[in-house]
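Missing here: one protein chain of the complex. Every other protein chain is in place.
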Amino acid sequence: MITFDEVVKVYPGSTAVDHLSLELPTGKTTVLVGPSGCGKTTSLRMINRMVGPTSGRVLIDGRDVAGQDEALLRRGIGYVIQHAGLFPHRTVLDNVATVPMLLGSSRRERRAAALELLERVGLSAEFAERYPAQLSGGQQQRVGVARALAADPPIMLMDEPFSAVDPIVREGLHREFLRLQKDLGKTIVMVTHDIDEAIKLGDLVAILRQGGHLAQFGTPRELLEHPVDEFVAEFVGRDRGLRSLSFDAADDLPVRPVTEAVGAGLVLDEAGRPTGWQTAAGLEATGGTFRTGDSLRLVIDLAIGSPAGIAVRVGPDGAADGIVHHHDLVDHLAARRGRRAAEPSA
Amino acid sequence: MITYLSNNGDTVLAALRQHIVLALLPVLIGFLVALPAGYLGVRYPWLYHPLINTCGVLYSIPSLALFVFLPVILGTKILSPLNIVVALTVYTVALLTRTVADGLRSVDELVVQSATAMGYRRFRRLVDVQLPVALPVILAGLRVATVANISLVSVGALIGVGGLGQLFTRGFQLFYIQPILVGIILSVLLAAVADLAIVLIQRAVTPWTRFQTGERGPA
Partner (left out) sequence: MNLSYLFDAANWDPATSGSIPQLILSHLWYVALALLIGTVIALPVGLWIGHTGRGSFLAINAGNAGRSLPTLGLLMLMVTLLGLGLTPVLIALTVLAIPPILTSAYAGIRSLDQRVVDAARGVGMRPWQVLTQVELPMALPVLMSGLRSAALQVVATATVAAAVGLGGLGRLLIDGLAVNDYSRVLAGAIVVAVLAVALDLLLALAQRRLVSPGLSGRARKDP
């Protein structure tokens, strides 16, 4: 667990962090997000002592970071930054093996471990002997992550790790991040200015205001459904309602038999897989299907997109096994509103 | 020219040998002095400008003036080769200190911060990260210093010690062009060989620069 205890950071002329008190739980991803000047990067860098607080303490598992040897502390914390900051003069493999080398690992051990890690982050062995200048931005970022993971640190700090790459690459990196975190379960503190990224990747999100004040700290759902003030509501952005539906599972929706959809124009192939909707204009593509476990938001999107107002569910083999009618969706949303009104606010 | 060479081969060879020593020794010593000096200019930012300015002043002093001035400070005889070596070392230090300082400063700040964040301590970070990355710039400066030194040694002929410069003064006194030409050609060749040698060393020692775009690559 990482604790911020009344942390203040003042620079001549401005306050970067203003009495921040926060508890970042072990094994979870906490995202610090906010407009520029809100102190998110400064706060992050106080965890590995790249910056020292003006007052207040930063604790890792109860121990003040200020009392520890800086270099040793940092060797136990992974640090990933925008543009990766790779050593241009070392090969990819040597870059990844840096912290193990500092910790005294043997050459053979650390190279083997580094190769494994490269694979873990989705880079094949052929990248090992290349230099960073030969890699694309997205590839460099992956190497940066592998380097941070190399000594298997319990804590990872990530400062805008995905903002320097284009949106398509970023999507891919997001997916990989979620997959890795599922496997590794590290304590991750991430900084981003992109609220959507924060909501997508974080278990907990802390929204900071300019001047270094904490505006709200909670789960992404809480932020979307119960923003604490105008600033948070605006920062979280439009479509809050729609976006909060991503957190609801579609599993409690009433599912009707497929035959009803066939009557409304759904066309299936011999294996029972949906191929399209028959309309007056011809055969229209389905636009997608959903499976058990998908979100309410996806189902609503599908229903809106289909000419019959019906979302089609498929089983593991791709065969249609149920449908959700838009009437049921409206009823479901009404019931949901009722439930939320009865809930105590966050 | 060939006849001149065959008749005076020994003199020319001796002159060449002396020239090489007088030119390269200062480069070596100067480099070893400039490395820590340049580092200090970066480690203590307030030191940078005074250091660079002093180096600038030293570098602008004409060579002949420095050659004749040093005996006063060092207590050597005017005609001693030591004056040449010390003077050229001063020039080399003046040039390379700035190169080392600027080279270290040119290392991407993000790379340095990355190194710190991973747990590098100061000295090891300098040796493992900052110096290697700055090497192309530093070696480019070394090329300039080496070539300049090789050219300057011959001026020493005016105070009696000049390596290949002796060929110039001899030719001039006798109004005979051959030794002058031989001297110039050998001097230029020597400079070209030394320059090439450093370029080859640089390619071998900094393989990553092959893949970088123009801005960061060696001159």
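As written, the chains take the letters A and B, and residue 1 is the first residue of each chain.
Assume a residue touches a chain if its C-beta (ideal position, glycine included) is under 8 Å from a C-beta of that chain, and two chains touch if they have at least 3 such contacts.
Predicted model only: the values in this text are computed from it and were never measured.
A.B. asks: Of the chains you can see, which ones touch the chain that is left out?
C.D. replies: Result: the unshown chain touches B.
A.B. asks: Among B:Leu28, B:Val57, B:Leu82 or B:Val127, single out the residue that touches the unshown chain.
C.D. replies: B:Val57
A.B. asks: Touching the hidden chain in the complete assembly: which of B:Leu16, B:Leu51 or B:Ala191 does that?
C.D. replies: B:Ala191
A.B. asks: What does the interface between subunit B and the hidden chain look like in terms of residue numbers?
C.D. replies: For subunit B, the residues touching the absent chain are 56-57, 59-66, 68-69, 72, 78, 143-144, 147-148, 150-152, 154-155, 157-159, 162, 164-165, 167-169, 171-172, 175-177, 180-181, 183-184, 187-188, 191-192, 195, 219.
In this section, only the chains that are shown with their structure count from here on.
A.B. asks: In the complex, go through subunit A and note every residue touching subunit B.
C.D. replies: 48, 50, 71-75, 77, 79, 81, 83-90, 98-99, 102, 131-134, 147
A.B. asks: What residues on subunit B touch subunit A, complex-wise?
C.D. replies: By the definition above, subunit B touches subunit A via 108, 110-111, 113-121, 129, 132-133, 135, 206-208, 211-213, 216.
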